[in-house]
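Of the protein chains in this complex, one is absent; all others appear in place.
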Amino acid sequence: MHLLVCAGTGCHSSESDLVYEMLRDEIERKGLDKEVQIIRTGCFGFCEKGPIVKILPDNTFYTQVKPTDAKEIIDEHLIKGRSVHRLLYTDPETMEHVLDSKHMGFYKKQLRIALRNCGTIDPENIDESIGRNAYQALGKVLTEYSPQQTIDIIKQSGLRGRGGAGFPTGLKWEITRKNDADQKYVVCNADEGDPGAFMDRSILEGDPHSVLEAMAICGYCIGATKGLVYIRAEYPLAIKRLKIAIAQARDYGLLGENILGTGFSFDIGLKYGAGAFVCGEETALIHSMEGKRGEPSNKPPFPAQSGYLGKPTNVNNVETFANVPVIILKGTDWFSAIGTEKSKGTKVFALAGKINNVGLIEVPMGITLREIIYEIGGGIKDGKKFKAVQTGGPSGGCLTEKHLDTRIDYESLTAAGSMMGSGGMIVLDEDDCMVSVAKFFLGFIVEESCGKCAPCRIGNKRLHEILTRITEGNGTQGDIEKLRNLANVIKDTSLCGLGQTSPNPVLSTLDNFMDEYMEHVYDKKCRSGKCSSLLYYVISADDCTGCMACKRVCPTHAINGERRGVHWINQEICIKCGACMDKCQFDAISLLNDYPREMADVISN
Amino acid sequence: MITLTIDKKKVQVEKGTTILKAAHKAGVEIPTLCHFELCDMGIENKPGGCRLCVVEVEGRRNLAPSCITEVDEGMVIETHSTRVLNARTTVLKLIISDHPFDCLVCAKSGQCELQSLATQFGIRSMPYEGEQSKYRKDSSPSIIRDVDKCIMCRRCEMMCNEVQTVGALSAINRGFMSVVAPAFEMNLEVSPCTYCGQCVSVCPTGALTEVDHTNDIIRFLADPSKTVVVQTAPAVRAALGEEFGLEPGTLVTGKMVTALRELGFDYVFDTVFAADLTIMEEGTELLQRVRGHLAGDTNVRLPILTSCCPGWVNFFEHNFPDLLDVPSTSKSPQQMFGAIAKSYFAEKIGVNRNEMIVVSIMPCLAKKYECQRDEFKVDGNPDVDFSISTRELAAFIKKANIDFLNLPDEDFDDPLGESTGAGVIFGNTGGVIEAACRTAYELHTGKKLEKVEFTELRGMKGIRSATVDFNGLDLNIGIAHGLGNARKLLDDVRSGKSNYHAIEVMACPGGCIGGGGQPYHHGNSEILNKRAAAIYTEDERKIIRKSHENPSIIKLYEEFLGEPGSDKAHSLLHTEYFPKSNALTMHLKS
Partner (left out) sequence: MNQISEIKTLADLKKKQEEVRARITLRDRAESPDSLVQVKVAMATCGIASGAKEVMEYFVEELDKRCIDAVVTQTGCMGYCFAEPTVEVTLPGKEPVVFGNVDPEKADEIIECYIKDGELVDGIIPQNYNTI
């Protein structure tokens, strides 16, 4: 019997380490240590309900386990064979406990390729990885295939870059291979910067060897002997596990000189990023690795021609690499059978927002947004109405109801005005204001723009300022047109992918939610009530007793009215602090997101 | 060759050509802002940052920046479609929206490339009003940074890092707040800045300008108790005319002298005189060292490095503090002039040095810093009181409503106005060492030099070497202009690989004619070539072309200094160097 305790960052920070120790001690105390293995694994993806403890072989899935639950799990489950029901996952629809992970909606529709070992093996023990086929693909490639044959396999598989742009991976390798140089580099892009996205981190924390192995395979293909992982310094656990993995692989001779006696040498080092979003762009990443300012440069030259230290460099994302060994071992037919015509395999998404099951999911390309949101995600929280889903990270677009049945892949998302990106997926419900959402994402871009090119540096700032103005009720005629022109020009003229996609949240909300923009600008109304400047405190003439309590408490003297007479609030002075509403004992004050016309008439009279 | 179509015109260019250059060949001029090029020097800045040069390429998803996009076979390009014009105008408006609207009082007004673009694009309204980035102003002895006006073209950064390898300026901060500044947004004064002023000479806006001393000078010119003496560097006469609309390379020596007299200077002298004096001292030092070396004296340091250029002096004090005994100890001509003016000449006319104001007109910004150095002061009174640039002089002449173009030609005053062709060529790269050779040859061999032009020492290549035959003694000479090139030669000296006897270094590309205080060349390297040619013309026109034959110099030694290298000459005309630990490094350590 195996007890898998999640030691990914999410669970780790909710004391999964302590859970592990308590379970281990309890197992020892009960003398079960011969029959029961307890393993600290990478992320299970279901982070919202962490810490997770999974028990094999029956796949019992315990959620939100506390250290104090350890004894009960051992006593009840291991010794008496009874599930600890209160720790089981409860289906939000049926409100019933689900006994094992195979029957959880969250996992049912998933197909875990890149995440195949996350939550299954101990990432700090290379033997567990080897037991799950690690380095077999490397061995196969080195002994059976030429570099070109290997590249052909990757090309045929249809694998495309998982970092966002979806460039065919095999083709990228081939181009780098064709550029002659005395030294080439394989770079793994682990600079995951989308807010709320953590697929790369999870892979590196849960299955570092799959990435190391793929980098070595890539090195063999392009003719490089050096690999570098560019990882953000904010990922201490991933860094620690990578370091352990590299050391163990070196000890085994699976990295270093003359790997598996084939004469192929390859070693991997780490480079730390300081956490700039733009450093996920490959040219900026390379500049950062060279110790320069992390900002992109024009392509061409592509890194494949002139990359790290001016040498041909192949940059792939963590998730892309994680797919490679499986493709080699299982074959291109198996892989290309999954997915859509142009997008093969699976994609990992970080599912977040107003959804029941928040977490990390891996799904086959071609799945619909509806399946993801309603089946895997368990639907919208608190039974609210779905409004939009924002895909592709901060510079992705917002998709609506009408896109829910689109089979998602690189092309369909772009056609819908969003993008695959690195796999962020944020679900919005009826309570979300789409202008505020656009403003929120623009705010992130303004923070993260490197400042190199004018349209991104200044344009996004101006976009953000206009959006701020609109959400504060100061939008004027022409603002919407300005937004659209500016967004189009930024998209058309920016230097790198960040700038070229940064206006997507604005453009897609303009396309899909124009009515909300119009309401903000012309009616000074925010239908979801998110824009506090567009809310109105109103005193009901029927309920007001004229006690003057609200009038006394108002800091800006916005309330008028005589004792025992009906009071009213001067909206021009009101700062929406809400003090009056708190004070009123007669529930006479209410907060409206639309100023009642008749009220205005009364006042003007 | 690649054939492509630009604005319906077919054009053939070599592979690797950018769209911008191909368009130029097709007679289509595309507006640029951050792009900057001095072709002859191999200096180019194309970060692709301003995005004003975007064009529409058929089949491409977005617009292409023409300055960095290389042509492809069969490309079809439109440079002024509605989409392009809208994009350019919008981007330009964005740049202007984060730029102060103080053109009327800006030092760069009339010369500002952003202003010209706004005119060209007919910008009449500002639809994108919003926050403007604000930074601290920073004033150093030579350069003022008003980076509210920085548009992130990165030209200065390229100059400072790639060309000069000084590393004082680089982009800091991110996004909207990003700006070019010294590390940690410290003051330029504590950075390794050499005040070479190349950043100022390429800045398209008023973000980097020189410290203006014109008003100080006006104050002293109005003070009858002061004797105000002015000296003019050789490179000024070859460029000043440009500010008045004359063709680059027009010599305006005589008009300049007249203008300075009209401005009220009591004595109008020539730094070229001091250049001749420099040759006397430096040439003697060169011969002493070479002879000592040949005699087997192991204490002699070779090569000898010229020390006329204050930017260069700052550079080696910062970067090669272990080699401070290598450069010549001779002061720069500016400081030699000041020292002689406030001693020999002041005595001659019976004026106390404290009542004498020495002004220098220089093509240089580092000279402003140089004249403030403590070792060039006597009891706190500087040998040179103020140094103003060619640009400042032009502005001063305009301010005084002097009709420069119609001025008659006049001659410099005696005795510090008499000069030779050898002193004049100090303005060009290679000129100092050529002038030194003219004198050292005759001093060493005792023979008359028949052909005074050492053409092997001339040219615009960044690093040049030549071997000059001193009647059997082969002198290996190295020349570098641009501090990055100088660094290469100095690295060789440090590692013992250098086999030069003498090296001339000028901080600015082209030498003083390309100095940081010269009229803006806006990236036209033809202007620099014409100025250099003018300097050689001035040399050819001179009757006396060897420094040691300058009668006033001969007289100066007879009456006052004695021999070159004498004790008196040493105390007045030589200096020492100080290691400059980077103040920033010290600040960070503390």
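To keep things simple, chains are lettered A and B as they appear, and every chain counts its residues starting from 1.
Going forward, a residue touches a chain if its C-beta (ideal position, glycine included) is under 8 Å from a C-beta of that chain, and two chains touch if they have at least 3 such contacts.
Just so we're clear, the structure is a prediction, and the values are computed from it rather than from any experiment.
Colleague: Using the contact definition given at the top, list the shown chains touched by the missing chain.
Modeller: Among the chains that are shown, those touched by the missing chain are A.
Colleague: Give the residue, chosen from A:L18, A:L56, A:L171 or A:L404, that touches the chain omitted from the document.
Modeller: Of these options, the touching residue for the absent chain is A:L56.
Colleague: Which of A:R132, A:K299 or A:R370 touches the chain that is not shown?
Modeller: Of these options, the touching residue for the absent chain is A:R132.
Colleague: Quick one: say which of A:L171, A:L237, A:L260 or A:I338 touches the chain that got left out.
Modeller: Among A:L171, A:L237, A:L260 or A:I338, only A:L260 touches the chain that is not shown.
Colleague: Against the chain that's been left off, what residues of chain A make contact? List them.
Modeller: Interface residues of chain A facing the absent chain: 1-2, 4, 35, 37, 56-59, 78-83, 102, 120-121, 125-128, 130-133, 135-136, 139-140, 142-143, 248, 251-254, 260-261.
The criterion applied here is as follows: only the chains that are shown with their structure count from here on.
Colleague: Between chain A and chain B, what's the gap in Å when you average each chain's C-alpha atoms?
Modeller: Here the centre of chain B sits 53 Å away from the centre of chain A.
Colleague: Which residues, counting only chain B, touch chain A once they are in their complex?
Modeller: The contact residues of chain B facing chain A are 47-52, 54, 62-63, 65, 68-70, 83, 86-87, 90-91, 94-95, 97-98, 127-128, 130-131, 151-152, 170-171, 173-178.
Colleague: Within their complex, state which residues of chain A touch chain B.
Modeller: By the definition above, chain A touches chain B via 276, 293, 295, 297-298, 300, 446-455, 457-462, 465, 482, 485-486, 489, 491-495, 500.
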